[in-house]
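Working notes for the structure below.
Rest of the complex left out; these chains stay put.
Labels run A and B following the written order; every chain starts at residue 1.
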Amino acid sequence: MPGNSFGTLFTVTTFGESHGPAIGCVVDGCPPGLALTAADLQVELDRRKPGQSRHTTQRREPDEVEILSGVFEGVTTGTPIGLLIRNVDQRSKDYGKIKDQFRPGHADYTYLQKYGLRDYRGGGRSSARETATRVAAGAIARKYLRERLGVEIRAWLAQLGPIRAQRLDWDEIPNNPFFCPDAEAAERMAAYMDALRKEGDSIGARISVVASNVPVGLGEPVFDRLDADIAKALMSINAVKGVEIGDGFAVVEQKGTEHGDEMTPAGFLSNHAGGILGGISSGQDITASIAIKPTSSIRLPRRSVDIHGEPCEVITTGRHDPCVGIRAVPIVEAMLALVLMDHALRQRAQNADVRSGTPVIPAKIPA
Amino acid sequence: MPGNSFGTLFTVTTFGESHGPAIGCVVDGCPPGLALTAADLQVELDRRKPGQSRHTTQRREPDEVEILSGVFEGVTTGTPIGLLIRNVDQRSKDYGKIKDQFRPGHADYTYLQKYGLRDYRGGGRSSARETATRVAAGAIARKYLRERLGVEIRAWLAQLGPIRAQRLDWDEIPNNPFFCPDAEAAERMAAYMDALRKEGDSIGARISVVASNVPVGLGEPVFDRLDADIAKALMSINAVKGVEIGDGFAVVEQKGTEHGDEMTPAGFLSNHAGGILGGISSGQDITASIAIKPTSSIRLPRRSVDIHGEPCEVITTGRHDPCVGIRAVPIVEAMLALVLMDHALRQRAQNADVRSGTPVIPAKIPA
């Protein structure tokens, strides 16, 4: 398979460029009988949509999704679900001036060298605009996981540049434009972002995600481990430079007595592993974090090279997110949903009739 | 594909358990005409082999590899290469006592719940013994990459618990049992490990890796990005809990002006990106780091549950590595080689005749 498909049994194939006629995807392998309407997808797309606060790009895309197939009389039929989102607000002229330049930190140079040509309008295929289709596809997976297995997936902005969320208040997340679970931190983030915008610079971020009620047994050792597939899914999001499962890089300094999660019949006593042991879900919360680099498109001048190999100065004046991490929160949820959905089907394929005889250990000891 | 194959065009399928008759793999898709002997694989296997110092498990496995197919008159034929390594030193009785217990931090519980049964001898399939086959397969990829493309891949132990390598001296790496590029740090590591072994505990580690001379253009957006596939490859190694590309988690606090690597005709001015832009190699060094958790098998007693759901105490007395990170160094190199090899073939498939007309930017400005 070329690179635009994700998943073995619940497979998403996306297409589309930032400034082409449309973006979209095909979701193949969805079990039949799932109630599904465009509204189910729209609610997730609206969370990712640009232009919702002064802190994200001012491009105005309605991101209205149309279901083209695979749903009949309100439920999925088991056949491929075609999804279409027309591009509307394409100010391509913004990009005319950088058509012959390689923007530092962008894919301009690598796309040109790989393919010999590139769609320079808004980054073409390399634009994060493509992730809208992931969010739409992920919404299907998420709905199935929630309704059939009780799985809940929630991501949040854990850190924006130097500012960290100090508390995890689920109810706060939708209340601020940062998906930040800490109202006080969100206020400081707003001030930080205002200053940054004035400056013309951009900033990195950390997003965390947790999936609860994941059944024990998902994941296919040895290569398609659940954590390996999550790492790939999250690293495939634009601008991501690091992925952690459970305690992540903190394990480097941990001892075995500290890290290994002890078990009792009443529940696991800790969750340093992040809900995955030997590449297989343990039934505990699956926890992960990612690092997102600062937006490469900034107003400040940068040294670069043009397509003729000559030196040039790049100043990016198009509409951009000064922190791409913010709008990545729904994308992270979507990608994790796609991985879990795929592995739920893979697990059912091989092990549908397995009964271990051993009681399931609760995710944690009830408080 | 079930979970035991890796790669799209250069595909490795592994099999075998820690205490079964043998482990092995099939490498499919290797280009023909590559000179190859068992000795080419053995040299890499010997680097990973257990029992080479007092700091790794005392299990004595010769790890002698036999090439069963795909090589004729000293060169690869383009047909699948079957590799076989017989298990020799299986002291299965070591494991009898934990046959009914779930070792904390291990895959015992998750394998049982997934499959309904498990090979408890030495962790069965979940044992890191399986990675010997990856090293053998990776040696083929590595040889091709080196001989045909000039790619060099080198990993090292960057940190063991609290002790960090402070310098990167390539020549030092093979001189100490830790693959540590800093002789002085290696000495402190030895003392640390001696104390740890006495204690009965284990410790985490960080490994770093760099691939040089990687051609520009490898990686398939949007899902099979080069960094996404590297993330999956490295996270699929036993005990890995985090993966970073380039600056990794440091990007969270970076600004765009700091992170974006500027370019001049004479070369890139920095490499925060770790050699990958938009999921495609830029020709700069590919740099990555991983976090490896402390070994779960420790002599100190741990609370757990048995297969009947009853509480129990687990003490692991088999032969184990107190720091699995040490022997993971050759495995990291092997997995990175497999990813690069696969993407080199994928790139050639789609873009063999592409000529961009734009000069290649040197990896860095010569000093």
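One rule holds for everything that comes next: a contact is a pair of C-beta atoms (placed from the backbone, for glycine too) under 8 Å apart; a residue touches a chain by one contact, two chains touch by 3 or more.
Everything numeric in this text was worked out from a predicted model, so none of it was measured.
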>> Beyond the 2 chains sitting in the coordinates, how many copies does the whole assembly comprise in total?
In response: 4
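The rule is simple: only the chains that are shown with their structure count from here on.
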> Taking each chain's centre as the mean position of its Cα atoms, how many Å separate chain A from chain B?
Replying inline: 26
> chain B touches which residues of chain A in the complex?
Replying inline: 1-6, 8, 14, 102, 104-107, 109-117, 125-126, 130, 159, 161-162, 196, 201-206, 216-217, 219-225, 227-236, 238, 240-265, 269, 272-274, 276-283, 291-298, 300, 302-305, 307-311, 346-347, 350-351, 354-361
